[in-house]
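Attaching a single structure in structure tokens format; questions to follow.
Removed: one protein chain of the complex. Kept in place: all other protein chains.
What follows is chain A.
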Amino acid sequence: MNAIEIRGLTKTYSNGVEALKGIDLTVQQGDFYALLGPNGAGKSTTIGILSSLVTKSSGSVSVFGHSIDNALEQAKSCIGLVPQEFNFNQFETLLQIVVNQAGYYGVPRKEALQRAEKYLTQLELWEKRNHRARELSGGMKRRLMIARALMHEPQMLILDEPTAGVDIEIRRGMWDFLREINQQGKTIILTTHYLEEAELLCRNIGIINKGQIVANTSMKDLLATLNVETFVLDLSAAADSITLSGFDWRQVDGSSIEVDVAKEKGMNPVFAQLDEQGIQVLSMRNKANRLEELFVAMMDSAGEKTA
């Protein structure tokens, strides 16, 4: 069974903005799926429709086989939503927030209190359980929303920019946690602006732009389409004295250069030419994350087509 099946989904807001122009999307059960796209592409609208916060204009959506048209309550029960914006009552305590949320899904209070301890502990918030939500840091608020989304133990977690504004240490902790619950069988859909995050965590990926799906494939297959990568090389000599034939390259600073390397050429010819000139490569790194390069290229290409 698929976790999500979307067919011909459209959404036109009352102000006339056409946010979705008939998208088709399938996410398999147990997947860790990235939904990427620039701001205003339609990611949040898609998530809004899945979680019933936004009303669709046309098309069909089913969640674990439950159509949102005729089995909305069952579909809702399968989803735990972690929205982009903080959407809890800032004056309530953490315990009140998560226990109430469980109650809305019919979880008895006694059980809800046990689950609250489990998830708040896992997300390192149990010590803060009697604090008001407004007293938390940004990272803690994000983790609170994850704990809240898990309280009814849904089959699928949808996270809309879950690590925005979170420091790297906490972000890595959240990645580990998400990997772990995905390995336990929970389907995860993630939108993020940190493409490194999507590349590290997700197996499959959908890219949405201007209300249309422009790619829906596995992360591995998508990255395989990347033909050219840009590397930054730190050299042992002044960069303005070198020559490199057969490659596009630029000087970055006194002793660093950027080189565009096609996949079929590889790096060896670069090293060989530098070696011939008696120049050592002290260190080397990707200029950008691979997915980021692809993403930018795809968005540029889409922009040219519509220009």
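Following the convention adopted for this analysis, a residue touches a chain if its C-beta (ideal position, glycine included) is under 8 Å from a C-beta of that chain, and two chains touch if they have at least 3 such contacts; residues count from 1.
Note that in this section contacts and distances are computed from a predicted model.
Look at the chain that isn't drawn here: its UniProt entry, checked against "Electron transfer flavoprotein subunit alpha", "C-type cytochrome", "Transport permease protein" or "Pimeloyl-CoA dehydrogenase large subunit", names it "Transport permease protein". Residue in contact with the omitted chain (choice from A:Q28, A:S58 or A:N89): A:N89.
Looking at A:L20, A:A41, A:V61 or A:L81, the residue that reaches the missing chain in the full complex is A:L81.
Listed by residue number, the positions of chain A touching the unshown chain are 13-14, 48, 51-55, 72-74, 76-77, 79, 81, 83, 85-92, 96-97, 99-109, 148, 152.
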